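After the structure tokens below, expect a handful of questions from me.
With one protein chain removed, the remaining protein chains of the complex are shown where they sit.
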Amino acid sequence: MSRSLVNWFKYASPASFYPLAGRMIPYFAAAAAVLGLAGLWIGLLVAPTDAQQGEGYRIIFVHVPASWMSMFVYCVMAFWSALGLAFKTRLSGMMTAALAPTGALFAFLSLWTGALWGKPMWGAWWVWDARLTSQLILFFLYLGFIALQSSIDDPRRADKAGALLALVGVINVPIIYFSVQWWNTLHQGASVSMTKAPSMAHTMLAGMLLMALAFWAYTIAVALARVRCIMLERELSSEWVKRNATE
Amino acid sequence: MQWNSFSDFVQMGGYAFYVWGSFGACALGMLLELWLLKRRRQTILTRLSGQEHLQ
Partner (left out) sequence: MTFPHASPFILAIRRDLLLAARHKTEIVTALFFFVIVVNLLPLGIGPDTDLLRKIAPGALWIGALLATLLGLQRLFAPDHADGTLEQMALSPQSFTLLVAGKIVAHWLVSGLPVVLIAPILGVQFDLPGRSLGLLMLSLLLGTPILSLIGAVGAALTLGVRGGGALLSLLILPLYIPALIFGAGAVEADLAGLGAEGHFSLLGAVLLVSLFFAPWATTAALRVALE
């Protein structure tokens, strides 16, 4: 037990995580490419036309995975933040910082594809639907996190402040989601039925899951690559960087 | 296979703008992120080799 604990903390130091991350990136990148191609194949070529939405529904194959990932990444950031505040490991702050831009990208893509889906289906680029609105707020939370981290010069303080913000945010996300839903039912503005679940054929589900897995692998690969950059930037003068970087 | 011809595929049953707009934005966003990441890494490595040169 104590040995495995030691092993875990060994990889929590940048010097030993850097090469490990470097070894892991190609696998996740390859997985992302293979899963993505398979998902695109099924989603664009094999999956049948939807009875109600015609071919327009194919946006689902990027929209839903992007939305899932944007929410999931925020939870992972909160997880690393809690870990970082509890154990004071340097790696966790770097991982949180490395994940944020990708999460923000997915939140943005989810909004973008949502608008492109909404226009032909509901006749409007934007409706004040609970899910859309919460997604927009999640995007704001990402922007706030990135803005806070990039305006603090001392990386240690940036990590801790970011960790606290991520935790405050993750407590708030369910409250925000609930409140927006509550607001939506009160005003009965846009009662949008997305008609996803009932008419979903097996191939559609398979395509969506493949795309979600592809996005997931992409996120890991990119976050690992970014965390390597962050490590180098922060520890430019340390010995291990000089040994490692030239490899 | 769902499509009879390539142009059918491109037209997406009249939803071409929306479908390709979505898929294109995702591809563009990811490629942009990868490119930025690559540039960031290159910048650091150049700085590192510069350091070594000084020593």
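By letter and in written order, the chains are A and B; residue numbering begins at 1 in each of them.
Following the convention adopted for this analysis, a residue touches a chain if its C-beta (ideal position, glycine included) is under 8 Å from a C-beta of that chain, and two chains touch if they have at least 3 such contacts.
Keep in mind that this is a model prediction, so the values were computed, not measured.
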Contacts of the hidden chain among displayed chains: A
Would you indicate which residue among A:A21, A:L44 or A:V180 is in contact with the undisplayed chain? A:V180
Per the touch rule stated above, chain A touches the missing chain via residues 85, 137, 140-141, 143-144, 147-148, 151-153, 156-157, 160-161, 164-165, 167-169, 171-172, 175-176, 178-180, 182-183, 186
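The rule we apply is simple: only the chains that are shown with their structure count from here on.
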For the complex, give me every residue of chain A touching chain B. 44-49, 54-56, 58-59, 62-63, 66, 101-102, 105, 108-109, 112-113, 116-117, 119-120, 218, 222, 225-226, 228-229, 232-233, 236-237, 241-242, 245-246
Quick check on the complex: what are the chain B residues that touch chain A? 1-3, 9, 12-15, 17-19, 21-23, 25-26, 29-30, 33-34, 37, 40-41, 44-45, 47-49, 51-52
